[in-house]
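Excluded from the complex is one protein chain; the other protein chains are retained at their positions.
Showing subunit A:
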Amino acid sequence: MFLIHCPYCGELRDEQEYRCAGEAFIQRPGLDCTDEQWGDYVFNRTNPKGKVIEQWAHSAGCRKLFVVERNNVTNEIYAVRTFESYKEQA
């Protein structure tokens, strides 16, 4: 069990308030893509062991989506960031 700091609510809350929505920053291919590219986009995942960059929703709170950088072996949370902060970085 771990706690997540919601960047919108500004509070450290129990993981059960949140819903994990899988790996973040998956790029949707263009409409002219092949079946292989589409299948890769819809189904294939990197599924790494260790550091993962995921999107989480504060579903029992503000219901907004944001990014959690987490270690999926120890459940240590490295960073919680909004999507906007990545855009600013880029």
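What we mean here is this: contacts are C-beta pairs under 8 Å (C-beta built on N, C-alpha and C of every residue); 3 or more make two chains touch, one makes a residue touch a chain; residues count from 1.
Definition applied: contacts and distances are computed from a predicted model.
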Check: What protein name does the UniProt record of the undisplayed chain give, "ABC transporter ATP-binding protein", "Putative tricarboxylic transport membrane protein", "TonB family protein" or "Sarcosine oxidase subunit beta"?
Finding: "Sarcosine oxidase subunit beta"
Note to self: In the complete complex, the non-displayed chain touches which residues of subunit A?
What the structure shows: 1, 15-16, 19-20, 22, 35-36, 38-40, 42-50, 52, 54, 72-75
